[in-house]
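After the structure tokens below, expect a handful of questions from me.
Note that this complex is displayed minus one protein chain, with the remaining chains in position.
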Amino acid sequence: MTPEHDDQPARRTYSYLGPAGTFTEAALAQVPEARDQIWRSVRNVGEALADVVDGRSDAAMIAIENSVDGGVSTAQDALATMPGLRIVGEYLVPVNFVLVARPGTRIEDVSLIAAHPVAYAQCLQWLLKTLPEHAHLPAASNVAAAVGLIDGVSDADAAIAPPGILEHHDLELLASDIGDNEHAVTRFVLVSRTVAPPSPTGADKTSLIAELPDDHPGALLELLEQFSTRGINLSLIESRPIGDALGRYRFVIDADGHVADERMADALMGVRRFSPKVLFLGSYPRADRAIVRYPQRYSDDVFVEARDWLRALISGEPEA
Amino acid sequence: MTPEHDDQPARRTYSYLGPAGTFTEAALAQVPEARDQIWRSVRNVGEALADVVDGRSDAAMIAIENSVDGGVSTAQDALATMPGLRIVGEYLVPVNFVLVARPGTRIEDVSLIAAHPVAYAQCLQWLLKTLPEHAHLPAASNVAAAVGLIDGVSDADAAIAPPGILEHHDLELLASDIGDNEHAVTRFVLVSRTVAPPSPTGADKTSLIAELPDDHPGALLELLEQFSTRGINLSLIESRPIGDALGRYRFVIDADGHVADERMADALMGVRRFSPKVLFLGSYPRADRAIVRYPQRYSDDVFVEARDWLRALISGEPEA
Amino acid sequence: MTPEHDDQPARRTYSYLGPAGTFTEAALAQVPEARDQIWRSVRNVGEALADVVDGRSDAAMIAIENSVDGGVSTAQDALATMPGLRIVGEYLVPVNFVLVARPGTRIEDVSLIAAHPVAYAQCLQWLLKTLPEHAHLPAASNVAAAVGLIDGVSDADAAIAPPGILEHHDLELLASDIGDNEHAVTRFVLVSRTVAPPSPTGADKTSLIAELPDDHPGALLELLEQFSTRGINLSLIESRPIGDALGRYRFVIDADGHVADERMADALMGVRRFSPKVLFLGSYPRADRAIVRYPQRYSDDVFVEARDWLRALISGEPEA
Partner (left out) sequence: MTPEHDDQPARRTYSYLGPAGTFTEAALAQVPEARDQIWRSVRNVGEALADVVDGRSDAAMIAIENSVDGGVSTAQDALATMPGLRIVGEYLVPVNFVLVARPGTRIEDVSLIAAHPVAYAQCLQWLLKTLPEHAHLPAASNVAAAVGLIDGVSDADAAIAPPGILEHHDLELLASDIGDNEHAVTRFVLVSRTVAPPSPTGADKTSLIAELPDDHPGALLELLEQFSTRGINLSLIESRPIGDALGRYRFVIDADGHVADERMADALMGVRRFSPKVLFLGSYPRADRAIVRYPQRYSDDVFVEARDWLRALISGEPEA
């Protein structure tokens, strides 16, 4: 970390799950504002978010969902329980894997495979087919799984790793493209302290986490209706246990649109009135820049007109 | 009608379906502000409402629903199609009927029965049991049905009338208490030009008429959900044909609560956004003065709190 | 009425609201099976239905809905309270009206107008515009209104009647085409004793009357969902007071489709489970012969397949 000089603007700090070479680092490389700033490699998502809360970093890049393995539970739970955070951007990183081993290893000798659990899940079909009796040795990161083979600290026979690993380490390639889905992608979010949401772009997403009022039949229905009755599509709905008892969940939701949209603001107020605990995580541009489509009857002007109509009838003006 | 002197306040005029002795007159007698004012007897509901629209009257009392016969279609349709009106009060009149005839008539001789259609419907079970082969001669009002027997303008054998008729006319009582339901009641509303709604009392009712966007399965569902999802009970829901084709309806709705209630204002805006045509008829005290009960989660403060919450999160303030 | 001979098949009897010349008679004329049978003119809908219940008639033709005035309340209420009946056919009669008077009458002299209430409602806009200060003298039928002028039993100045009246009676035509809607039509149903429904034609309608379990917000919603969640469109939904108290309704429903359709049978069972009182009035061909359209996912084979699937999984068979 170079010292900061008075005549230079202070550099910003970004925390991410390291080491260099992880998919998280690739996500951070997509952030123009992060170029030439300080990148702080940390070892778990809690540490990354704590950096932001405590002011050690300006923002943290964390993996939040994978197209094959689903929501990243630890990230979702950390966001749900650490106050003062806001998602400000979303990034997608294509995911591809190779199986590597120490030089001289043959694939038929492989029994114990080191892999980060998310990577493991994404290659599970291939593994069950190719190496049906393998065992899994979870690793802390995709890079660590492979490096451990060389360091001798791991007794795994092979490791699942990103293809780029071969450029930096003396490893034997046993198989490539072993991911179960060639379109697999991991979704990352950039998290800052609580700030006003960035301006709407027309291609935005709103994230929130809400608890249900109680366990009666239909409570989840009522939560979802807050969105469907305003023409809002949900791109993500995940349950996560609140943790105090089996059967008690909070729901992680990504909704199409921005809190500056009338229909979204109205839906969020509906959720707030309904839910005993709701956390707004942010409105931010979608990584895919896809414009949000919605029925015309839910456009801003329809909401504005209805408000004007209500105001007029309360005041006793004759209806137009 | 006494002349107005300069030093007296101008008297107000109230239109009602006459002549003297009708249930409508009894409803008007319940209005304290109408005492010692000008009562204008008219001959149909359209005339009564036109009096108000054109300024000949300050208000009109009209029958809107009967506990046995249901909504009064002509009144509902007139309200739906005459702009510039507002319901400002509701009144209930208990309904009871007698069967009367010219002196000397015996009940076994009765074949043709004069009756206002609403009165007829309310005595139908008794008639089908007692005089199964009778025919019905509709009359213009409950009073006219009986008076016609004496005037000789009607060839009816008997008439259905309010009990008080016997005090004013020389008629024979053939049967009393012939209404099918001893708790029968007719509901009247007092209609003025468009004004600001009277202040909420906690025991209020809101009336509106709304059309559905189109004939797809579920459009009515969506209309009703605007109320149920805000904890609002409906005390009346009636379909009336729009009139341009079979199967096209507008809906006459009475909802518990006042437009000054946050949940009702929110529901009305929801209806406005949804419906191609909605007419707000007014918020006014219920005749039965029954306090409106609703789940605590729909109280005003919950709506206010949700608005404050939304405002804070848009501005980027940390959540409390 | 000719005597029946032993070597001829017994003739059937049809009751209808007479006298000859009513729209009801025109509806009955549309029934091929009624040709050359006995037509029994009665004086009210209760009498017509009682004829069927008591075996005096094989069927009764009754008006059930008008495109301008809505449901015919007395007919709906009679069907709701007289057990043992079934609708077996539906017929449409275009409705058109003239204003007639005794010869020599001028329209500017008309003050009191005789009219059947349904006819009156269908000409109300024209009357309010042309004769704003008229009074209404309800008549027992469209024919009776006009005939009363000649008989001298009515003190009305003019009558609303079907155009054909001029062919049979010496009346002056004051105005023609006075109905408010040139496409106005009245819907009639043919009612027999309880029988198995006629075979489905693909263009069928199912009628029922259901009460709601209690007055909680959303009970009507739940009733309607029984249809919408099976892709069934409702062509009629009317509330009628049960009659025991204000605010208590039963609902008259016409649904597109036949009880022999899987989705309709399923919906009816759903209504039966939900409603404290439901009356099936029949499945019968629609008057307009319009084929019922519905989403493919609600077709019979989808229901059959689901039943087979359930049976297999209960028996422990491996899934296909």
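Should a chain be cited, it is by its letter among A, B and C, assigned in written order, with residues numbered from 1 in that chain.
We adopt the following convention: contacts are C-beta pairs under 8 Å (C-beta built on N, C-alpha and C of every residue); 3 or more make two chains touch, one makes a residue touch a chain.
All of these numbers come straight from a predicted model, not from anything done at the bench.
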Displayed chains contacting the withheld chain: A, C
Among A:Ile150, A:Leu234, A:Ala260 or A:Ala312, residue touching the chain not depicted: A:Leu234
Among A:Thr24, A:Ser154 or A:Thr206, the residue in touch with the chain that has been omitted: A:Ser154
Missing-partner contacts on chain A, residue numbers: 43-44, 46-47, 50, 65-71, 73-74, 77, 81, 92, 116-117, 121, 124-125, 127-128, 132-140, 151, 153-155, 180-181, 183-185, 187, 215-218, 220-221, 224-225, 227-228, 231-241, 243-247, 249
Chain C, residues in touch with the chain not shown (by the definition above): 83-84, 86, 194-197, 213, 222, 225, 229, 259-260, 265, 268-270, 272-274, 279-280, 297-298, 302-303, 305-307, 309-310, 313-319
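Here is the rule we use: only the chains that are shown with their structure count from here on.
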Same-site or different-site touching of chain B by its copy chain C, using the half cut: same
Leader among chain pairs (count of C-beta contacts): B-C
Euclidean distance of C-alpha centroids - chain A vs chain C, Å: 59
Between chain B and chain A, distance of the C-alpha-averaged centres to the nearest whole Å: 57
Where chain A touches two or more other chains at once, by residue number: none
